[in-house]
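Pasting a structure below so you can have a look.
The other protein chains are all here in position, but one chain of the complex has been omitted.
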Amino acid sequence: MKPDEVDILLVDDSQDDVDLTLHALRTENLANRVFIARDGEEALDFLFCSGPHAQRSFDHPPKLVLLDLKMPKVDGMQVLKQIKGDERTKTIPVVLMTSSREERDMASGYDLGVNSYIQKPVDFGEFRNVVKLLGLYWLVTNRPPIANGKPAVAKQGR
Amino acid sequence: MSSTGTQLEAPDSANPKPKLRALLVEDNASDAELMLRELRREGFDVATTVVQTAAEFRRRVKEELPDIILADYNLGEWRGVEALEILHGESLDIPVIIVTGALGDVTAVECIKQGATDYVLKDGLARLPEAIRRALREKQERTLRHQVEQDLAKKVDELARSNADLEQFAYVASHDLQEPLRMVAAYTQLLAERYKGKLDETADKFIGYASEGALRMQVLIQDLLAFSRVGRNTSASGSVDCNSVMEEVLQTLAATIQESGAVVTHGELPAVWADRTQMAQVLQNLVGNAIKFRGKEPPVVSVQAEKAEQHWLFRVSDNGIGIAPEYAENIFVVFQRLHARTEYPGNGIGLAICKKIVERYGGKIWVEAQTGSGSTFKFTMPLHGPNEHGANKREQARP
Partner (left out) sequence: MKPAPQLLIVDDNPADVGLAREGLARSAYRGQINSAGDGVEAMAFLNRREKYASAARPDLVILDLNLPKKDGLAVLAGMKADPELRRIPVVIFSTSQLNRDIARSYELGANCYVSKPGNLNEFFSAVKSIEEFWFGPVSLPPRGE
């Protein structure tokens, strides 16, 4: 998978949740263009084309960033703030997908411009359904923002 | 620009003496007189003005727009050749003949290089009339040619604009038509769903016809849009490997191929200079048609290409229902169909699009067919793109 072909940037430090998410995406054939970042710092390097991801270009952003809130080093809210605060990245759709039940987090998220906020279901089955719906909505129904003057090609509808 | 050239034939009974208006740049009166005498002897009815200085020359030449200028090379403070600069500065195209005393060959060539039409030595004035005749003839040809070029440029411009207008119209019409059409299509469909069986049979039929009509219009307009788009995007052309395009086409037609049990093969196809999407459209339409217009047997379609002297020749052959030769040209016309909609679906725009695309690149498209024994569609594409040329053609690598 070339760095410019990433559809989803999945940012989560929980291996279990990552596995579950990938599994759910796989059933909808959406899993092969997922890049996983284990913490906020790696996510930011990826999106801002710096550090180990210096060869990436701003012209090929992912179609979706799935962001968990509670992470070491740089937490989700920080990442969100930076993404939505920079002209080069602010149009990238970000979905906060988190186990946090705090309303305050949700309010702040929307204030910062998160595209949607989803509470991770506790139930595995529900979790899978949610990820499926999520993937389909953002990668099939939604028209992603423009990259490099040309629209990032949305997947063909089923 | 100056006046149109004067036609100078030798005067005869039918042709009264043609008037030659000459501007002499000469400071020696007797030299001037000699020239005039020579011209009159040859039968020219010449009217002259004589000037000596550059300023006088500039003024007179603009006022009188003579047919010819005879200039001495040595005029004291200035060189007759400078007259050429003045003419150039005033954008006047009047032939200049340098008439002068001894002139080395080198200087003579210089004069010609600077724009003089000819030079004649004062002790060889016998040459002068012929030199004048030739200069005037050339001037006339130049003027004529320029006129023709201007007319042509104007026509090309008009045509281009007219074309652009038409395409714009087709695009806007199809685009703006889609909205109200979407409403009609949606609501007739809703009517059909909601009231089917609840009104009477006639109502069902009416609603059905309206609904079908609307849906068909939607497809028609999309087709028209596609057709009008063919000429629009000129920037996307490049070297296109037709083998990989065929792979894409087979993917796109995968469902149809499976349903019909079609066998589609292709030989080694070349790389051509084109817009990739449009190449795909052509191949997809031709292969799609080959499958669609099938007989009782599963369709067998073959796509081949061979190199002719001046072009690539592509062939798409099938074992389908064929085409009666008298319709062979007709089918490429927009919206022309040979069968009822119930027999074979489609709007009849596919081939029109193919033709438009192929012709855009300077190629031709035609069909060789008989009713009942399959068809072979052929089209040509140029061998090289605009920046490629035969000797220098790089190997086009397969992606």
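Going by the order they are written in, the chains are A and B; count residues from 1 in each one.
What we mean here is this: a contact is a pair of C-beta atoms (placed from the backbone, for glycine too) under 8 Å apart; a residue touches a chain by one contact, two chains touch by 3 or more.
Note that the structure is a prediction, hence the values are computed from the model and not measured.
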Inset, instruction - Could you tell me which of B:Gln52, B:Thr143 or B:Gln178 touches the chain that is not displayed? - result: B:Gln178
Legend entry - Contact residue for the chain not shown (choose from B:Gln189, B:Asn330 or B:Thr376): B:Gln189
Legend entry - Missing-partner contacts on chain B, residue numbers: 178-179, 182-183, 185-187, 189-190, 218
Inset, instruction - Name every residue on chain A in touch with the hidden partner chain. - result: 90-91, 93, 103, 106-107, 110-111, 113, 115-119, 121, 129-130, 133-134, 136-138, 140-143, 145-146, 149-151, 157
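Everything that follows uses one rule, which is that only the chains that are shown with their structure count from here on.
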Inset, instruction - Find the geometric centre of each of chain A and chain B from their Cα atoms only, then give the gap between the two centres in Å, rounded to an integer. - result: 51
